[in-house]
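One protein chain omitted, others in place.
Chain lettering (A and B) follows the sequence in which the chains are written, and residue indices restart at 1 in each chain.
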Amino acid sequence: MVERTPFLNILTHLILGAGLVLLLLPLWIVFVASTHDFRTVNTVPMPLWPGSHMVENYVFTWQQSQFGPKMLNSLIMAIGVTLGKIIIASLSAYSIVYFRYRLRMVLFWLIFITLMLPLEVRIVPTYAVAANALRPFQEIINVTRISDLADLLFGIRIVLPEWQLLNSYTGLILPLIATATGTFLYRQFFLTVPEELLEAAKMDGSGPLRFFWDILLPLSKANMAALGTIMFVYSWNQYLWPLLVVTDPSYGTAVMQLQRIVPGPLFGEPPRWHIAMAGTLMVMLPPLLVVVFMQRWFVRGLISQDK
Amino acid sequence: MLSRRLIMGAAIAASAIFGLSAATAQAQGRQRFEYWYGLTGQLGEVMADHCRRFNESQTRYEAVCVGQGGYDRAEQNTIAAYRARQHPTIVQIYDAGTVNFMLSGATYNAVTFARDFNMRINWADYFPGVASYYATSRGEMWSFPYNSSSAVMYWNRQAYRSINRNEAAGSWEQLERDLRSLKAAGHACPMAIDFDTWQWVEQFLAVHNQPIATRDNGYAGLNAELSFNKGLLSTHLNNMKRWFDEGLVRIQTAQTGKTLVQAFADGSCAVTMSSIANHGVVGATQTPGMEWSVAMLPVYEGYTRHNSLVGGASLWVMQGKSRGEYEAAAAFLDWIATPAEVQWMPTVTGYIPITTPAFQQMTAAGFYQQPRFAGRETSITSLTFTPPTNNTRGIRLGNFTSIRAELQSELQAAFTGQKSVQQALDDAASRGNQILRRFEQTMRGRELP
Partner (left out) sequence: MSGKRVTFKNTWLAVLLIAPQIFLIFTFFYWPAGEALYWAFTLEPPFGGEMQWVGWQNFITVFEDPLYWNSVRRSLIFALCSASIAMGIGLLLALFVDRELPGYRGYRFMYFWPYAVAAPAVGLAFRFIFAPDAGFISAINQWFPDLWNPALDGFDAMILIVVANAWSMVAYNFIFFLAGLQSIPRSLIEAGAMDGAGVLRRMRDIQLPLLAPTVFFLIIINITDSFVNSFGIVDITTGGGPARATDLMVFKIYSDGFKGKDYSLAAAQSIVLMGLVVLLTFFQFRYVERRVHYN
């Protein structure tokens, strides 16, 4: 845009600069806290400038907490959830937007409502399901007497095998894929795609799957990137569910580990904030890198066609 | 017309997810059992360390110890796991969780367990004040005490010297005089307080032999009612509010930026009351050269001093595990109860030795003469000052966590001037009683052991 608006430009820079300070100040404090030693970090007020203990804090935290393997677990979990979410959400949203069937809106709201109940509330029964994921179906088969029917007709008892998800990547990943953010996002996006595209595709004789794969998906790259980033960060930062479903330390995630080193309010707990903040920054780094890397893809105006 | 690539990709993804569910490593010949602990941070490392040392001290058993990220979470996760039959053999549960576990029917109570698995534990060794907290109303212990503490008063010797006094106040009346002198001598914060009910309400009532609730603080039955809102506590909190208004005490919490321990350790406040477990923390974070010590909680004149309550957590054994796991767990529990291990805990944390023989050995070995640990014996003196009475055995109230939260909120309201102290106490008691009645109704058909 070749325009001369010097005053507005200065204002823009001022606002953007203020925004920067606002958004980065807390991160700065976390960083500064991670560079001091135990005594300094506990003086009130804590100094605003970094100290000299950065390397020793980070080395200590890394070794003590064995962040290496934990980061790998977090990575596997986050990637699994991200991919799973993208695939499932796009398929479901496609079904809701581009097909007409009676249960369409009911299913959409069923999916959407899953956003509205906090995990903390349902965590105890969710754990029971994770211990045997096929139990709900077994119970249904029992209650609806299908099992009795099968026994009567065919002489076989339907007993579903036990599918245990605890202490496994599946257990970490599957329950987190089950929520609705992605579906909602894709629905919104699909609604903005011009009808002409579909009309043209239909006239070309392409069926629903071809339309999805060849036309809709490429268009939604920006959304995929946005959703992927959000989901990666979200699943990376999960701590409540992993803490419950994983008791074998070899499956521990990085944020679970971080929880263990953040000083609690207990009596006798030395406030080792310098270690906790060093750990925080280390745990924050991978999602940060993902965010930094991905932003290129989804803010670039990938809709190349200009109407 | 389903794209082949789409199917392939999905199949690969699916097999990757399912295939990665690796089975946990097989035991290499050692009998394993699982132990979930609640402590985090440096104390959590101590827990893990203790386990590691057990594993290294013998070759037959292996303790698999997993931190749960907090006492609340340890209790919650154990409950969730128990419901799914995936629970550990031993779990570390804090004092407020004792009632839930006693009523659950899910625990293997300690006395029976020790008998069934031939443990070497001598129940009489435990300090009476410690044992009574985790014992039934008939004195039978249901869990194994592990990390215990009690409440003490921290006082700054240098600040006291500036008002020409060399010993801590033994009575609240004396403490008030000290606080006034400190204020007059220029100390901006004579005493730091917060809204934690453990030391300011529960321990306060215990050392004065006053009840928190009827029915022996709940030991005698689930139909107990809160009774703290009348009598001494009301008078005392009104005094504290007056002192707060006069600037003799200051509120120091994490929300104000500095906890009372930090405020004491950096010298800004001259007196505070907290758990002995913080003794090490103060030592490690104090301003260099600060001279300070601990003393027993003060008692109002006209009241006889009684023992203070134990705090911390204990270890519970759960039902529904295999014989092999129980044998391993018994070995572990035996090992941590040996005098050497009972003495190890107080050296790496601020917790106290919980058995009389261990305490005697440590005293004889000069532990409490070392400058780093000097003064910690005060907490034991306080804990064992008298044999526990009906009011000082402990607190056994249902959903006590919520009752504590109610009391805390009401105290905040009182100290911020939103209501009078008496109104706040009455409201806390009535809401607390509602909580107790709900708990009683939920547990209908069960009896407190």
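What we mean here is this: a residue touches a chain if its C-beta (ideal position, glycine included) is under 8 Å from a C-beta of that chain, and two chains touch if they have at least 3 such contacts.
All values derive from a computational prediction rather than experimental measurement.
Across the complete structure, the visible chains that the omitted chain touches are A, B. When the omitted chain is restored, the residue from A:Met46, A:Leu75 or A:Ile158 that touches it is A:Met46.
Within the set B:Val64, B:Ile79 or B:Ala337, the residue that contacts the chain not displayed is B:Ile79. By the touch definition given at the top, subunit B reaches the unshown chain through residues 72, 75-76, 79, 82-83, 100, 103-106, 251-258, 399, 401-402, 405, 408-410, 412-413, 415-416, 418, 431, 434-435, 438-439, 441-446. Contact residues of subunit A toward the unshown chain are 1, 3, 5, 8-9, 12-13, 15-16, 19-20, 22-27, 29-30, 33, 44-46, 88-89, 91-92, 94-101, 104-105, 107, 110-118, 120-122, 124-126, 128-129, 133, 136, 174-175, 177-181, 183-185, 188, 191-192, 194-195, 198-199, 202, 207-209, 211, 222-223, 226, 229-230, 233, 237, 239, 255, 258-259, 262, 273, 276-277, 280, 283-284, 287-288, 290-292, 295, 298-303, 306-307.
In this text, only the chains that are shown with their structure count from here on.
Centre-to-centre spacing of subunit A and subunit B amounts to 36 Å, using the average Cα coordinate of each chain. Chain contact summary for the complex, subunit B toward subunit A: residues 1-3, 6, 10, 13, 16-18, 20-22, 24-25, 34, 36, 39-45, 66-71, 73, 76-77, 79-81, 83-86, 88, 149, 254, 257-258, 262, 265-266, 274-275, 277-278, 280-281, 284-285, 311, 349-351.
Residues 38-39, 42-45, 64, 76, 80, 83-84, 87, 123-124, 127-128, 130-132, 165-171, 173-174, 207, 209-210, 213, 239, 243-244, 247-250, 256, 259-272, 276 of subunit A are the ones touching subunit B in the complex.
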